[in-house]
Every structure is written in C-alpha cells, then in structure tokens.
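Please find one structure pasted underneath; my questions will follow.
Removed from the display is one protein chain of the complex; every other protein chain stays in position.
The first chain written gets the first letter, and so on, giving A and B; residue counts start at 1 in each chain.
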Amino acid sequence: MTGATESPKYGTGLTGWAAHVGEVLSGLPAAYRRELGSNRRRAIVLTILAILAVTYPILNRFFLQGFSRNVFPLPLPDDTVVTFMMIFGIMAIGLNIVAGFAGLLDLGYVAFYALGAYTAAFLASPHFGSVSFVVLANVANGFPGIHLPFWIIVPLAVLVAGTFGALLGAPTLRLRGDYLAIVTLGFGEIVPVVFRNMADVTFNIGLGPISIVADHLNLTGGPLGINPIDAPFLPFLNIRFNASAGFAPVYLGMLLLVVGILVARNLERSRIGRAWMAIREDELAAEMMGVNTLRTKLLAFALGASFAGVAGSLQSSYLGATTSDFFQFSTSILVLIMVILGGIGNIWGVLLGAIALTYVDKTFLPYLGQQIQAIAPSFPNPAQFNFLFFGLTLVVMMRFRPEGFLPNRQRAAELTVHGLIAAEIARGEEVGVDNLGMAPPGQDEVAGDARAAETVDESEKE
Amino acid sequence: MDQVIQTVIIGLSNGLIFALVALGYTLVYGIIELINFAHGDLFMLGSMVALFLIATVFHLSAATPPILLIGEILLIIALTMVITAAINITIERIAYRPLRHAPKLAPLISAIGMSFVLQNVALLIAGPANKSIDNFLPTTNLLSAVGITSVSVTLQQVFVGMVTLPLLVALTWFVGKTRQGRAMRATAQDPDTAGLMGVDVNRTIALTFLIGGALAGAAGVVQILYNNVTVWNLGFRFGLNAFTSAVLGGIGNLSGAVVGALVLGQINAFSDRYLSANWTNAIVFGVLILVLVFKPTGILGQQLADRA
Partner (left out) sequence: MTDLASAQGSELLTGSLPDERLLVKSRRVTKQFGGLVAVNEVDFDIPRGSIVSLIGPNGAGKTTFFNMITGFYTPTAGTIDFDGQPIVTQRRNRMKGKKPHEVAELGIGRTFQNIRLFGTMTALDNVRVGANVHLRSRWWDAVVRAPRMLNEEAATLDAAMDLLRLVNLEDRAHAWARSLPYGDQRRLEIARALATRPKLLLLDEPTAGMNASETQEMTDFIRRLRTEFGLTVLLIEHDMRVVMGISDRVTVLDYGTVIAEGSPLEVRQNPRVIEAYLGRGAAEH
C-alpha cells in the first residue's frame, strides 16, 4: 500500500544491496501476511488456493484425471491451456501497465506480441539458413540458422518490443485518448501485415559503393510462417519446454509471470507509479507539477509493450512455430477484455481475467461446442463464435461493471459514481455531498477535459 | 494512361460508397465525439440484408424487366435503409446512451464490443464464405457510344453515383436547412446549452444515428449491386476506409468526409492495381496514422462541432 514505510537508508554498493536483499527475504512472511489482508480465514483460503494453483499442473498429470467431469462438472484445463494462461497473464499485466496504470488505451497490443514471437523465430530456428550462428544453444554447431538460447532471447524480445513501443509512442502519445486508440490499432494491423507479406522480398538498393540486394528473400516466412523454432532448453536437467513436454512449460511460464508481477508491482509502488496515477487523474495538473507527461506515458507504453514481447517469445518457442495468422486484432481485444473483466488497474484482477478468459476460450467453449454438437449437430459451434460472447461481455461490462470484478479502488472511483461510493465506504470514509470536494463556483479554468465521472449519470434517472 | 484513367474511375465508384459510410462516422463523432467502431459492420449488415432481399425475396436477375427492376431496387434501398437505421438506433440506446457521462473511452470500448457482436451475428447467419450474386446491371461501356473504347464506364458504375449523390444532397439540405438539422448542429457545438435552449438532446442524437444508419444501409445496397459480393468481415475494410476518409476530411465536417472518401477511393484503387491488395489496408492505416499525428483536424478542418 502506498504510504507504508519502506526500509530506511542503505549504503549504495554491494554491501548495501546484500543488506537490502537480506532484509527483503526476511521480511517476506510479514509481507505475505500483509498482502493477504487481516482476515485470518481469508488468508488461509487464499494460501491454499495459491498452493493449489502452483501445483496444479503436477496434480493434473498424476491425480486429477478422474476429477475432470466426474467431480468437477467442467473439464479441467490441460497443460497447453495452462501454459497459455501464463502467456496471456503476462500480456494482461503488460496491458494493465499501459491501460490500467497510465490510462492509455492501446488497441494494437498484438503487434508487440508478434514482435516478440518473431524475435524468437528469427533467433532460434533454421530460418536464416544461409548463415549458421549457434551460441549456447541445444543445437549442433554448423546447423543452419541463428540459434540463441531462450534465456538470451527473452531479454532481446523485451528490447525489441520495448523499442518499437517507444518508437510508436513518441509521435503519437500527444494525441487524445480515442485518437491514440485508433493509431495503436493501426499499428496493430500494420505489423502483422508486414510479417505476412515479407516472404518474397526483392530489392536492389545502391548507396554509393555499397549495394544491398535481395532476390526473392524470404524474410518473415509469410503466411506459412517460420518453423521449427527451438524449444527453450535447460541444459543441466536436460528439459525441453515445448508443447510436447508435458507440464514443464507451465512452470517456465509461471516463472516469467512471477517476474512480470514483481516488475509491475515495483513500478506501481514507486515515483513512476504515482506519476502514472497523477497523469490518469489530471494530466494537466501533473504536467504543471513537474511530471514530464510525455516521457512518463512513453515509459508506460514501452514497458507494457515489452511484456507482450516476452509473452510472444514464450509462445512461439513453446509452440515451435509461428505465423502471422496468430496475430489478429481480435487478440488485442481479447487481452483488453481480460484486463477489463478482471479489474483494470489491479494486477491480481487482470491476472484473474487472463486465467478465466483463457479457460473460457480454450477449454470451456470447445467443450460446450462438443456437447452441443453431440445433441444437435446442425447448431452452431460456440467455439467458433467465441467473439460473439467476448463482444457481448465488453458491452455488458462497460455498461454495468466497468471497473471489473476485482476492482482497483482508484479506477473504480474514476469510472463510476457507484464505484466512488463503494470505494470510499470500503475505506471507512464518510460520503456526503460536500465531501466530493467541489470548489465554489468560480471562473472557468483553462482547458482540461471535464471529469465526467463526477457528474451523476443522468440517464440513470430515465 | 488509359489504365490510369480506368483506375481513377474505379476509385471514384468505391469512393462514393466510402462517402456514404464516412458520413455516418463523421455525423456521430461530430455530435457525441464517439468513434462508432461498429459502423462499418452496420454497413456490412446492410449489404447482407440487401443481398437477402435481392436474391431471396425479390429474385432480381438479368431477366427482370427494367421498369420492375428499377422499382424493386428503389424498394430494396428504402427497406434496407429502414432496417439499418432501426438497428443503429437500438445500438445507440443500449450500448452508448447509458455511457454518455462515462469517461470518453468507455463508449469506444463498448463500440468495439458491439462491432464483434455484429460481425459474429453475420457469421452465424451467413457463414464464413463470401456471399455473392450474379451481376444483373448492364456492363456495357457507355463511352463506346461516343467512340471511346480504351476506357470503360458502365451503367453499374454510374448507378453508384445515381444513388449516392442524391443522398448526399439530401443530407446537406437536411443538416443545413431544417430545424432538426439545426438541432443537430447545436447539440454538436454544446449539448448542455442546446438542451437548455429546448433541444431534445436524446432525440437529436438518436436522429443522428438514424441518419447515419440509413446511409450505411444505402451504401450496403450499392455495395451489393456494384461489387456483387459481401462477407461477414466486410465492415473492417470499409469501416477503416470510411473512418480514414472522415478523419482526412476533418472529422465532424460533412463535405470533408466526402472529399476524404473520394481521395481514399483513389488510394485504394491505385494501391490495389499497382501494388497489391495485400498492402492496401496497411497503406490506408498509414494514411490514417499520418493524418492523426500531423494534422488531426484534417485537410478541411472541423466544422460540425468546433471542439478540440
């Protein structure tokens, strides 16, 4: 919680660091308790759920086969689905930084997902067959293509996606919200189109003494994509983390997800997190208080993009293949729905949204489809119309619960008057008309958009 | 050279269709500052409805006698416009009006959801494949009557203008000269004051959606009669082009939307012909991004509402 006292002065340098790490580790139990809240029973329940969640893949493999559909009425998610829960979880947390923390609507998030995926595809496959560059990878020397290990590819994907995020954001973050949304949507379309169409590139550029020639160069694999992509590999234990490796990839995903959660948390509770909140609340006032709003927004954008880059590199390495068909506008929206459904601005909320929606999309709807097909073969298969449900979900959520199911109190307050009242009750504040802090009527301040959330929703009165 | 002229003519026809759809975007944006994401999909529904009416209800074909043909086409246009207008008003009522006082991005997100709903409804009803009809409008080159054979203008293409231009004129008259049109302009300027002056803001906004929806329906009919094909995700491409047209011309500006649409018709035609249809969408997006970044007020500037 903001306001909680962090540790006192440290020396900088290694000893300071060591002392800090030691203190963090010893403070973990207390932090854990604080995180779960003061309700003892709730804390125990949450702890049990957490343990179950973490050990689920193992349980599923060895113990739970009988549970699926016998005790639990719906099918339990299998390893692939749970891996994708991790992948989408990482993306949801990344988009939460952009949309939840900084309040920027990014409709083209899939572009960064694609960039991460293709980074792995370029750097861990036989695709660039005319060269051979093998470094620390699980591939024989001399094997065609570039082959870097997954552990190097992930930071590179962060770099690539983050850089593109910064490049895209620099000229466009001055735009107001809805225009920015459209521009990001455009980028989200252009990037996959580029990947799709660069399978046959021919050009001849002469720059003085240098000439760059390409003759039917297959740069991106086109609609057929790139495969195979090397699986992530842990040499010491000889484990591969790809789709045919059982539940191991889930834990790789979980590891990356946990890192992502920590990063997002630490950003939230820092001066940059406060700056994001301030910009969201009143960008003009933030700028006047010395916050470089453009740079701060850019940071949110680039950092959020880098999360998608990580998710993308994991996805393509896990599947062992990638193609531009994987990256559609609908994916951007799917992640957005996860964020909104779960609770925009709340890390745990969006994670919950990611898990729930991945389950619905990849397990529940196909299952429903199967059951329906068994009974009425000519009835449409809901798995193919998943976006009918998701679209309706968006409309309904924005209408009735835009703050999501695990709301972040500030966002809830910004979004609805109801949210404001609920949030303030939760904090034990008294709510009365005067406490909404309206200034006495005076002259109009210059510019600045009206904070519509403060006005009562008139249509409610109809 | 003849190829260029031919491309221009093709671009003109599609540009006029874009114009009808662009007007819907610009009208709605001008009045409630909402980018109606679902508008392109409404156009698609219009074309589906029109296809249904043409093929299954009226059984129009090349064999239909001309007088009956004209009469039934007019009837189909009217019916489709009514249907799409009704759908649009309903969408406004359930998805946008309740969010009118919410932060600006909420109705936009709702519109995105609505867009997916409309697409999937069409997918459900019509299936994933293209749906087409055989063309029954004459394709003889009208210019051959004056001796030109290298460039072709067909009745089919002229037909596009015959439907779109009267509608554009009617709209301009309506917005400029009628009481309701004035109400729309007033609401676009300042809804609160307009309300205080006696304008029924809710009804005016509903009217705007009605008109926009009707225009999208007309565009749908023209699309089927001219391009002869429709598909569940047609709205994406047309919506993109129509919205870019509106932005290019200055969002909120009616004549700007038309000018922008004509420009985009050309861009599409030339890109399809000389580059590749694969890249056309990306190029249009590129245009959109460039306009928004460098000249967000468009080339003709904002008009219906002078809001920053």
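Criterion: contacts are C-beta pairs under 8 Å (C-beta built on N, C-alpha and C of every residue); 3 or more make two chains touch, one makes a residue touch a chain.
Treat the numbers as computed from the prediction; the structure is a model and nothing was measured.
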| item | value |
| --- | --- |
| Chains in view touching the one left out | A |
| Touch with the omitted chain, as defined above, among A:Ala231, A:Val291 or A:Val395 | A:Val291 |
| Residue numbers in subunit A that touch the chain omitted from display | 2-3, 5-12, 16-17, 20, 24, 263, 266-267, 270-275, 277-278, 281-282, 284-293, 299, 303, 409-410, 413-414, 423-424, 427, 429, 431, 434-437, 439-440, 442-448, 451 |
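Rule of thumb we're sticking to: only the chains that are shown with their structure count from here on.
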| item | value |
| --- | --- |
| Where subunit A and subunit B are represented by their mean Cα positions, the distance between them in whole Å | 35 |
| Contact set on subunit B toward subunit A in their complex | 33-35, 94-95, 97-110, 112-117, 119-121, 123-124, 243, 276, 278-279, 281-282, 285-286, 288-289, 292-293, 296 |
| Subunit B-touching residues of subunit A, taken from the complex the two chains share | 105, 107, 171-172, 175, 177-179, 181-183, 186-187, 189-190, 193-194, 196-197, 330, 333, 336, 340, 380, 384-385, 387-388, 390-395, 398-399, 402, 414-416, 449, 452-453, 455-460 |
